[in-house]
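To start, the structure itself, in structure tokens.
Shown here: the complex without one of its protein chains, the others still in place.
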Amino acid sequence: MIYQLPVLIVVQLLLGSFLMPIVGRIRNQLIPHISLFLMGLANVFSIILLFRVVREGNIHYHLGNWAPPWGIEIVADLLGAYMAVIITGISFLVLVFAWRDIQREINYALRGWFYTLVLLISGAMVGMVLTNDLFNLYVMVEIVSLCGPALVAIRNNRLAVEAGFKYLVMIALGSGPILFGIALIYMITGHLNMTFAGQEVLNVIHEYPRVALLAQAFFIVGFGVKAALFPLHVWLPDAYTSAPSPSSALLAGLAAKVYIVGLTRVLFNLYGIDVLATTPLFTILKVMAVAGIIMGSIMALNQKDIKRLVAYSSVAQIGYIFLGLSLATGFSVTGAILHILNHALIKSMMFLCCGVIIYQKKTSNVDELGGVGKEFPITMICFGIGAFAMVGIPMLNGFISKWYISLGALEYGGLAGLMYLLVIIISSLLNGLYYLPVLIKAFLGGDSQKETVFDKAPITLILPIVILAAGIIILGLLPFVPLQIAADAAQHLLGQ
Amino acid sequence: MAILDLLLLSILVLCALAAVRTRDLLGAVIIYAAYSLLMAIIWLQLGSPDVAITEAALGAGVTTILMIATISKTGRYE
Amino acid sequence: MRMQEILILKIVVRFVIPFIQVYGFYVITAGHLSPGGGFAGGTIVAASMVLYALTFDASQGLEKLSHERASLFESLGAIWYVALGFLGILVGGNFLTNGQIGIPLGTPGYLISGGLIPLLSFGIGIKVAVTVVSLYYSLVEED
Partner (left out) sequence: MAEALAALGQNYFFYYALILFMVGFYTTLSHSNILKKIIGINIMETSIFLFFVALGYVEGGQAPIMGRGAEGGPYMNPLPSALILTGIVVSVSITAFALALMVKLYHFYGTLDADEIVMLRGERQ
């Protein structure tokens, strides 16, 4: 039974998403319950899968009993199982949050579709991190890419529809290069299975160096657009700002990350670290990541909309992950994989906090948020924890991953390594600069007569935030388990 | 066959450029349908009748229908 | 003159639609023998329904296939596919296992062959046909 788990997680989520319209016909109120149940089940399954993979090694699953290289192969390795746990866990919490929140944010007629989309996107995301087949990867990328704009435009007002359309066009522009890259890889290797294609690439790369390089560039551009790598991030602020808060949490926390995992898999599995280090593309990736780290933070500085501020900080954090991956040392890749988890926790929590604030105050303008810290202490304390974790205060999880990426920069060595370290430190300061005014205004600003009242928000809004904040603190104090998994996954990626 | 292929491909590129340049959106959509049909013929030449029939049904059929439906709801000219 | 008033068109369309649909179903059912399959065939069936809606009236077409019914059929088509995939797990194989699940594989080249594949294309055909038609309606619908 455990052997079937990788495909079971994906299929039950996809099946659930197709079931929702039927459930909606029978009894509309049942939709949240059933989708929560399915997502929880998927989460339990992925935790079991992770245990199994940690104990006994990878699971190779062949769809329809067709052995690779002909059939589609699903491989549950450490990175995949780890991502599956993150994806299903955070989607579950987001669904809990959405229970009450979308009643404010989404029209009655479209609410059922929200659950359909969330189940579909999480199923596709899990499929994307588990698959070992290039074309299957492309199909899953496309499903995630189509659900993303839909989750933005589901709010159905003028801003959301415009942002969703921009998102869709950008993401469609990204999928072309990805498919082209796959075609080029197929052209030179004759395989679509990443393991087999990877072995073949090493044989043929001397014969077709330019084609291999072109494919690599296409992959980086395609996945870079979708993951909002710095100069290609233009869709991100509008999309995350105008989407309903649960959608923003899901897209910022998870969707951007799975594209990075997809790119990592493609690059490291196909080319291997030796080839990658000799091509100039890793340098370009580093430059883009550094530019993203700095520019994302600078652009976040003068944002008046709290969601926009958090969205721009996403650009910077994605830069960190890319920097860690492109430094390609043991420590930095560990840090990047860990940062995927940490940033997923932090960013989803901060978007959910914004959701609570908007739910209560009906405004997202930073200037009008004076004194919210006294009105909604739990929400704002959690927001503060997230902000401090993002800055990288010790004892919080953001610190650990930044620490590892910095160690990686030192390991990279030379003047360049020191420069990357400097970039990380400067960006941490900038993080503090744009989050602190919000926190100061929230806790010290506003009228001083205002009494401290407890959050009147419904429990389903507060609970996911508190759980995520607890996760941030716990992972900051006891990061050992994910750290070990990330280190092993990094070692596997680097082929050591 | 190479000459036929080259001819078809050249007309294909011309169609793509024309579809992009035409100011009249309805015209552009019709040219795009022609583009899809040409593409289907080329795929038949390349020995994938499967793709050809799907492209003829989807690219030339459904896409055109949906685009014209959209134009009927919005505007015809740029 | 509005299109809905052209008598010749109406009569010709009434005559043509069954042929288009038969061809669509042929493409669906012979998907494992000849070019085509669930997707192309489903689109051809859908095209016949869109033709009906174009010649007569979108509202008349909507009576025949309301949005609720469309979404029901869409879900059923997808669930049919996944359920057939699960059959493989039930007999102890993998997801989407074809040979061992008891559906006869038949002789290649004849209609009853290929095991699961005709059944799968049937599900795809239904889903695609309904999806395309409901897409058309949702685009032309006045709101």
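We just call them A, B and C in the order they show up, numbering each chain from 1.
Basically, a residue touches a chain if its C-beta (ideal position, glycine included) is under 8 Å from a C-beta of that chain, and two chains touch if they have at least 3 such contacts.
Nothing here was measured: the structure is a model prediction, and the numbers come from that model.
Checked against the hidden chain, the listed residues A:Ile2, A:Leu110 or A:Ala172 yield one contact partner: A:Ala172.
Residues 135, 138-139, 142, 146, 149-150, 153, 156-159, 161-162, 164-165, 168-169, 172-173, 175-176, 179-180, 183, 186-187, 192 are the ones on subunit A that touch the missing chain. For subunit B, the list of residues touching the undisplayed chain reads 2, 5-6, 9, 12-13, 16-17, 19-20, 25, 28-29, 32, 35-36, 39, 42-43, 46-51, 54-55, 58-59, 62-63, 66-67, 69-71, 73-75, 78.
Subunit C residues in contact with the hidden partner, per the touch definition given at the top, are 33-35, 37, 39, 107-110, 135, 138-139, 143.
As a working rule, only the chains that are shown with their structure count from here on.
In terms of their C-alpha centroids, the spacing between subunit A and subunit C amounts to 36 Å.
Between subunit B and subunit C the centroid-to-centroid distance comes to 23 Å (mean Cα coordinates, whole Å).
Multi-chain contact residues of subunit B, defined as those touching 2 or more other chains: none present. Counting partners per residue, subunit A has no residue that reaches two or more other chains.
On subunit A, the positions that touch subunit C within their shared complex are 4, 7, 11, 14-15, 18-22, 25, 61-65. On the subunit C side of its complex with subunit B, the touching residues are 27, 35-37, 39-40, 43-44, 46-47, 50, 132, 135-136, 139-140. Within the complex formed with subunit C, the residues of subunit B that make contact are 49-50, 52-54, 57-58, 61-62, 65-66, 69-70, 72-73.
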